[in-house]
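What follows is part of the complex, with its chains left where they were.
Going in written order, the chains are labelled A, B and C, and every chain counts its residues from 1.
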Amino acid sequence: MSYVLGHNQYGKAEIHVVRVFRDDASAPHDLVDYNVSVSLTGDFADAHITGDQAKVLTTDACKNTVNSFAKEAGEAVREPESFGLALANHFVDDVPQVSGARIIIEAFPWQRAHGHPHAFVKNGDYVRTATVTKNAAGTTVVSGLKELTVLKTTDSEFHGFYQDRYTTLQPTNDRIMATAVTAQWAHEGVDVQWAESFAAVKDAITSSFAKAYSYALQATLWEMGTAVLDAASDVSEIRFSCPNKHHFVLDLSPFGVENNCEVHHADDRPYGLIEATIKRSEDVDATGAYDPGQAW
Amino acid sequence: MSYVLGHNQYGKAEIHVVRVFRDDASAPHDLVDYNVSVSLTGDFADAHITGDQAKVLTTDACKNTVNSFAKEAGEAVREPESFGLALANHFVDDVPQVSGARIIIEAFPWQRAHGHPHAFVKNGDYVRTATVTKNAAGTTVVSGLKELTVLKTTDSEFHGFYQDRYTTLQPTNDRIMATAVTAQWAHEGVDVQWAESFAAVKDAITSSFAKAYSYALQATLWEMGTAVLDAASDVSEIRFSCPNKHHFVLDLSPFGVENNCEVHHADDRPYGLIEATIKRSEDVDATGAYDPGQAW
Amino acid sequence: MSYVLGHNQYGKAEIHVVRVFRDDASAPHDLVDYNVSVSLTGDFADAHITGDQAKVLTTDACKNTVNSFAKEAGEAVREPESFGLALANHFVDDVPQVSGARIIIEAFPWQRAHGHPHAFVKNGDYVRTATVTKNAAGTTVVSGLKELTVLKTTDSEFHGFYQDRYTTLQPTNDRIMATAVTAQWAHEGVDVQWAESFAAVKDAITSSFAKAYSYALQATLWEMGTAVLDAASDVSEIRFSCPNKHHFVLDLSPFGVENNCEVHHADDRPYGLIEATIKRSEDVDATGAYDPGQAW
């Protein structure tokens, strides 16, 4: 009957705020489009066990803070990492009973429509992400992207693999390789040019995917990860979670039609799921910088 | 007890086929990525009422046909409209008991990665669609797009509207306007340059959205529709279904922060839904060319 | 240049309103959980062509109306059909420039938790739907359900079908049949006991699915449709749209394992899609009562 409250955290999730930069009437407008989630840790046992809410900053106030900071934080609002840092600093520094804050941001990119000063088209190629954590152990920043779908129509093999009694797959020397990249990378320090760093990492991922001859998705992850570490000196490690989006060559021979790796079924499920971390050195351990969801 | 079988149709839905064009070993590869749905009508009462399947072309054969045609149909495979025409003609012309076919295609665009000859990045800005219908009334083609999300940060008003006892909305002279465009347009005839026509329509939609000063989303639909009819002489009418993606200006005054149309809450639901048809003339009636779903 | 405005409609979509019935302090609470969409037609050409909004009832007022009617409409709120009728009557009768209204409601069922007077668990087995249309042609009501997933592990065959050059499917005398039922049915008149009618139709669908030996999903639709017309005299016709949720028997023989219709792969896409209307007589024509989406 005398049970124990273990790890707990709370906050407001998915605060969808759009900030327009329009101070200068003669300049083109800019905007950022963020989906912000706040998680707080601290002295909140009473809220659970006795029902006393005296130390609870309401999740409604978390929402108000994010919205107000979208103006108050000034230039820091322009990049998700700097916006997350401003928010994490506020919650930990200004609310006494809060000892830790994790800010997770999805940033949706927009591109100018036909060069117009205030019209935009949403860029659906990827979603940019950021996770900022501040607690007794310090402050960490993880950048990321997801839903970046890439495909190569050749220069991909898969053979020479282990055989057990359940192995029926045929080896191949030519196949489509496709994946939707989810990647997150940890920075050393918080004094980074966030926009430039993100652009360098994203470019390294797509260009190394394009260039690398692939012997397996695992090998491609290694190629992409090392290219990122080459391109961005502020990145200490990168973690990938990449589904192998299977494109199966269809057998058209019953219909008298040749199929030279041309016609494929894009299958939904199941899919291979390949996950790997590539680190700058053995000393790197950024685990605490990521959000593990329910498995904290 | 003597009930009647009314309208019925059947087929295979969501055949996800990816075709690579790689005949010329020295040329860059191309690909198309289609999600194809086939609906057939005809002499299928027995399949329902007596359980006799003798006239039923299996949905599995529909799938095989689509996959095989992704090679057999040659250059027609390159555009969803011409691929749909090849399929509709086959089902109606070659299967005696089929009197009508409707082919619906979602085409997912890809762009070359860093100019690479066989690496691609998925373009998530929109999905292209096509609906081809062939039956006793003739053959019709509807092109379309969806999930094209556009936003303007100013040059949008909404005021002077009707007042009833449930009207509490305040008029505004400056607001964000945003929508995710779903549009479908009917062609006169089937002898159209599909790629060029699609590009012209898409360009007319985004450029007129950017340029038009807006007095309501209804007015913007009219601007976009007339721009499309100006730009593509093969289009007889266009139908829009556009959610008003509300961006509400947040009241930051309780926190002592000014908000000059800068910080907005991007709301999910409910949303205004504005739908309109713009036609070249009163004589145009393309209703039979569209797929009405369950309401056939 | 002198283009024409064709069919147009507008309104507020997905107004998610939850109404609690708690007037009697000593009685258990009840609740309804509705997602309401309103579409209006009428004299709205100016809103598009000249930008004059003087006749436009704002979509915000549509939302306010739905929310206020969730109290004002009294007992009519308890069933989606009667709630839709109250709303459609209001918009057409009380707003002069509105000549037609279509109200579409998704109703999410809840069940009492452990018999508790005010605690509930969401019943995720299905979503109930209603479409009420009022215009110059009269008033119609369509009831429906969706996401009702049913499966039988035997008593399902499929053979004796048509053979063309793309037919490779093997006939079977024993297979899993499964579908997620989407059904909509039109009523004769608007003076119906909505709760009782819905319960009778839903019961007829699941019990006839269970009992009928199936020669094809088409035949099962006919069985379910005729059972509904037997069970509910107020229903004039029913329309089904049913995916064949394929469960493929897996070949386990490479692993030395017998598979007697026991182990199946539940596939996602593609899927057969079978759609049919079963009517009380040839005279029934309820097409105008359904919402055809963009294909009006």
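We take it that contacts are C-beta pairs under 8 Å (C-beta built on N, C-alpha and C of every residue); 3 or more make two chains touch, one makes a residue touch a chain.
Owing to the predicted nature of the structure, the values given are computational and were not obtained by experimental measurement.
Asker: What is the copy count for the full homomeric complex in this file, when 3 chains appear in place?
Answerer: 4
Throughout what follows, only the chains that are shown with their structure count from here on.
Asker: If each chain is a dot and touching chains are joined, what shape do you get: line, ring, star, complete or other?
Answerer: Contact pattern: complete, every chain touching every other.
Asker: How big is the rotation relating chain A to chain B when the fit is done on Cα atoms? Please round to the nearest 5 degrees.
Answerer: 180
Asker: Report the inter-centroid distance (CA atoms only) between chain B and chain C in whole Å.
Answerer: 23
Asker: Centre to centre, by mean C-alpha position, how many angstrom separate chain A and chain B?
Answerer: Each chain's C-alpha centroid was found; their separation is 30 Å.
Asker: If you average the CA atoms of chain A and of chain C, how far apart do the two points sit, in angstrom?
Answerer: 38
Asker: So which bits of chain B are touching at least two other chains?
Answerer: Expected reply: 16, 64, 68.
Asker: For a test of understanding, state which residues of chain C touch chain B in their complex under the given definition.
Answerer: 1, 3-16, 37, 39, 44, 47-49, 51-61, 63-65, 68, 94-95, 97, 158-162, 164, 166-169, 182, 184, 215-216, 218-219, 221-222, 225-226, 229-230, 237, 239, 241, 243-244, 269-282, 284, 287, 290-296
Asker: Write out the stretch or stretches of chain A touching chain C in their complex.
Answerer: By the definition above, chain A touches chain C via 165-166, 168, 254-255, 268-269.
Asker: For a test of understanding, state which residues of chain B touch chain A in their complex under the given definition.
Answerer: Of all residues in chain B, those touching chain A are 16-22, 29, 31, 33, 64, 67-68, 70-72, 110, 113-114, 116, 118-126, 147-155, 176, 206-207, 209-211, 247, 250, 252, 254-255, 257-268.
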